[in-house]
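The structure's right below; bear with me while I get my questions together.
The complex appears here without one of its protein chains, the remainder shown in place.
Should a chain be cited, it is by its letter among A and B, assigned in written order, with residues numbered from 1 in that chain.
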Amino acid sequence: MPEAHGSTSVSADTAAARGGALLEVEGLTSAYGPVRALDGVTLSAEAGRITAVLGANGAGKTTLLRTISGLVRPQAGSVRLGGQDITRAPVEAMVGKGMAHVPEGRGVIAELTVDENLRVGSLFRGKVGRDEFDRVYDTFPRIAERRDNPAHTLSGGERQMLVIGRALLAQPRILLLDEPSLGLAPRIVAQIFGLLRRLVDTEGLSVLLVEQNARSALSVADVGVVLNLGRVVVTDQARTLMADEGLRHAYLGF
Amino acid sequence: MQQFVNVTLSGLIQGSVFAAFALALVLIWRSTRIVNFAQGSMAAATAFIALALIHSGQSYWLALVVALAAGFVLGAVVERVIVRPVEGGPELNAVIVTLGLFVAIQALIAIVAGSEFQSFPAPFGLKGFTFGSTTVALTPNSVFILVAVLITMLLLVGLFRFTRVGLAMRASAFGQEVARLLGVRVGRMLTLGWALAAVVGSLSGLLIAGGGLVYPAYMDSLIVFGFVAAILGGLDSPVGAIVGGLLLGLALSYVSGYIPRGSGLVNLAALIILMVVLLVRPGGLFSSTTARRA
Partner (left out) sequence: MSEPHTPAAARAGEELIEEAPFTATAAANVSSAQATGGRSFLPKSTLLRHLLVLVISAVGAVILLEITDPFTNSQLASLTYYAIAAGGLTVLTGMNGQISLGHGALMAVGAYTTALMLGVDGEPLPLPVIFLVSIALTTVVGALVGVAAARLHGPYLAGATLALAVGLPGLALYFRDTLGGEQGLRVRAPQPPESFRNFIAWVSGNPASSTKWLAYVGTICLLITFFLLANLVRSRIGRTWRAVRDQEVAAELAGINLGAWRVLAFVVSAACAGLAGAVLALVVRLAAPSAFTLVLSLSLLTAIVIGGLGSLLGALLGSALLVFLPPFVTNLGGDFGLSQTGAAQLAPFVYGVVLIVVMIFAPAGFVGTIRLRLMTARAKRAAAVRSSDGG
């Protein structure tokens, strides 16, 4: 089982932590010049759950993740992780606090090999045993066979697996995923989402999942948050959102 | 035949110094996408520091170590204080900043150490080896140059390939934002990159000074040659920098060796080579086509 991380041992507190808010975003506002990408967004991601953030292109989903992880400075609002205010924390400190962000476009470092990519993910932890890497390779056999190849030789699906594996090596409490299904075949998407669900159910990982593909996301998520033009339109159980045809047509494209 | 051997040898030796300087430029380009036009005057500054130490009675080796250390510090300070504010912005701004630094440091050297030509000692002999009755254009000092550059290359390769710091530096250079998300202190890695590049630059400045004359602008030609060598090899390629440096060293040696009064045309020759490369194969000989986006 994964080691205790910070003050919360993920496995031990799984039952107790499930259902409590791990990540709380309140009134988050962030702008690029005169354009307000986020306009007072409030949401929470519960521990041990998958929270999906949905909406059309330009709704502000990517900006939301980038503001939470510190790449973008918010004009107003707050972000709390496990009760701790991380609104103005530097980006580099986030993994140390248990937040791993897999960015839009996956973020594979193309010039490095697969194994080197993984190693970068564990750099901040200091010395990491080879067995942890082996565990990632066991989870993703497809990339195990390419471990010494440059990462740019990987296919889209393999890259996605690589970056998720890399994020997991950081032993995060919460995983921020930006459009993992982008450009991937439905079969691979199902594989990846299935894996996410397993990790959440068995190891108590929390996931904040941004997706354009709302249908797939809602099929695997517990909670759904719909954004439109930088504002939260509705937050509800994923089941409920799936059942609401009007809502789906208006904001989710299906 | 003998002339050919001599011209080739001296071409390789000066080429190895070009290679070192080009490598410094490439290191900085890869990490921060900036061409450090001030690299030459930074190196000259450290060479003058070494000279001051030597004049005050210290040994060459102590002066060398101090100069390299000074280069390290200078590179770090320059990145953190002067270049950091313009990194990531319009490239013109960074170009102008490094040019300003170039002028300022060179003028400062002249103010502090004077503009006269001063001789710089060489750590080893400057007489060519003799094989029987023939003297080759290979001196103990040039062997030292080759060995020093070689050791530096190996150390750098080792650093980048086999250490965690090296991995962090490469990650910072190739995927800055991703590296930050993964907890890498990218800022520190960039500063370290500049510091190391400055050390390599210092070394090339010291190597080329040995046995010759130094004055505040003595590195000006080397800046041009190092730049041409880096472009020749491809700004993204450390291997290219080395190959480019050696090739350029050879080419310029042939120009000054075989064309009458050719030593005056060396700068022009470098310009022509640069123009040809930029027009025919702007990415350099080793232009890599690795996708930089995942």
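Note that a residue touches a chain if its C-beta (ideal position, glycine included) is under 8 Å from a C-beta of that chain, and two chains touch if they have at least 3 such contacts.
Just so it is clear, the structure is predicted and the values come from calculations on it, not from any experiment.
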item: Among B:69, B:239 or B:278, the residue in touch with the chain that has been omitted; value: B:278
item: Which residue of B:110, B:136, B:239 or B:285 touches the chain not shown here; value: B:110
item: Candidates A:21, A:72 or A:188 - the one touching the absent chain; value: A:72
item: Absent chain, residues of subunit B that touch it; value: 29, 34-35, 37, 82, 84-97, 99-108, 110-111, 114-115, 176, 180, 186-187, 220-221, 223-224, 227-228, 231, 261, 264-268, 270-271, 274-275, 278-279, 282
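Everything below uses one rule, namely that only the chains that are shown with their structure count from here on.
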item: Distance from the mean Cα position of subunit B to that of subunit A, given in whole angstrom; value: 43
item: Touching residues on subunit A, where the partner in the complex is subunit B; value: 69, 71, 91-96, 100-101, 103, 105-112, 116, 119-121, 123-124, 150-152, 159, 163, 166, 170
item: Touch list for subunit B against partner subunit A, complex; value: 164, 167-168, 170-171, 174-175, 177-186, 290-294
